[in-house]
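Just one protein chain is left out here, and the rest sit where they should.
The block that comes next holds subunit A.
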Amino acid sequence: MKGKGMATDLLASGQPASGGSRPSAPRSFLDVRDLRIHFNTDDGVVKAVDGLSFQLDRGKTLGIVGESGSGKSVTSLGILGLHRHSKARVSGEVWLDGEDLIAASDERVRALRGQRIAMIFQDPLTAMHPYFTVGAQIIEAYRVHNNVSKKVARQRAIDMLGRVGIPQPARRVDDYPHQFSGGMRQRAMIAMALVNNPELLIADEPTTALDVTVQAQILDLIRDLQEEFHSAVIMITHDLGVVAELADDILVMYGGKAVEYGTAETIFRRPEHPYAWGLLGSMPRVDRDVRDRLIPVKGTPPSLINLPSGCAFHPRCPYVGYNGIPCRTEIPTLAEGSDHGVACHIPPAERQRIFSEDIAPAL
């Protein structure tokens, strides 16, 4: 349950984050290595994702957390192969069940997309076509990958709509997206994503546009379906509450890089990166007594065109230059610790001391 797989993977693969040598065989169902997605713009190169590595096993959930512009959504589109080659430069490796998606041809990735990999988008109203009925869109997604008659596909669509909790699916299958409420649209999109029983499901802010009671329904649904189909799930969100609900492992992104990577338990109980401390300090808690004040992160997220030198977080970090560490000049790498990677120059023992003495009591 608590994602022990990841810890062993990190140790066993022994893969350097920069990835210069020929990589060893992938160990996990999804193995992303040194993913870089850069965009050339008139103002310069936007390094939206810059050297990201993570692993994910079947039946497990990885939460990717970060603020706007941290590169979390670009990562998900990169795994799906949805970046245009003329606009984006994608490098690195994305191994899905032993197959590298970055090296694969467009046709091959297209065959996998919607079949073995599916995505749930944030805004179901823009992600669904307003001109076609909900049923027609689910049927299309099914028939593209399965050689079946329209009738069989339609029955499959009705079954899926029923499975995600749409009342009277046989009648609602012929409705248009605008006739669904926000929560029902999100359910319909989940039905579309799951129609081919994908092995990897990427959910990009799946509940951000929804009310809290509907959010609880949707998270419950994703949890149930994952149990049933044993899919791997990547949950992308800015909401720490949502990742805490679902994730086995958590990857915290900042400025296009992973700054902390570990089990959910570790990230919430013993976080070691000052940015993770900042996120926890910023968050009002409904389950605790009210704190006197929130402890925000000062300043604003960086521009990806002009990232700060050294550690991208250093202009906002309260510990910059701590004991003469080279925050402004050297980029920290995601050191692979026992079960826990942290991209910070502060020595691990010091980080743990700072967290337990200064940060944890104020949370």
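One rule holds in what follows: a residue touches a chain if its C-beta (ideal position, glycine included) is under 8 Å from a C-beta of that chain, and two chains touch if they have at least 3 such contacts; residues count from 1.
Please note the rule applied: contacts and distances are computed from a predicted model.
Name of the non-displayed chain as stated in its UniProt record, restricted to "NADH-quinone oxidoreductase subunit K", "histidine kinase", "Dipeptide ABC transporter ATP-binding protein" or "Molybdopterin synthase catalytic subunit": "Dipeptide ABC transporter ATP-binding protein".
Among the residues A:Leu125, A:Ala170 or A:Ile295, only A:Ile295 touches the chain that is left out of the figure. Checked against the full complex, the candidates A:Thr126, A:Asn146, A:Gln168 or A:Thr329 give a single residue touching the omitted chain, namely A:Gln168. Although one chain is not drawn, the whole complex shows that of A:Asp174, A:Asp220 or A:Asp358 it is A:Asp220 that touches it. If you put the hidden chain back, the residue from A:Glu67, A:Asp123 or A:Glu350 that touches it is A:Glu67. The chain that is not drawn here is touched, among residues A:Asp97, A:Asp123, A:Glu140 or A:Glu265, by A:Glu265.
Residues 2, 67-68, 167-168, 179, 181-184, 211-217, 219-220, 238-242, 244-245, 247, 264-265, 268-269, 278-287, 290-298, 300-301 are the ones on subunit A that touch the missing chain.
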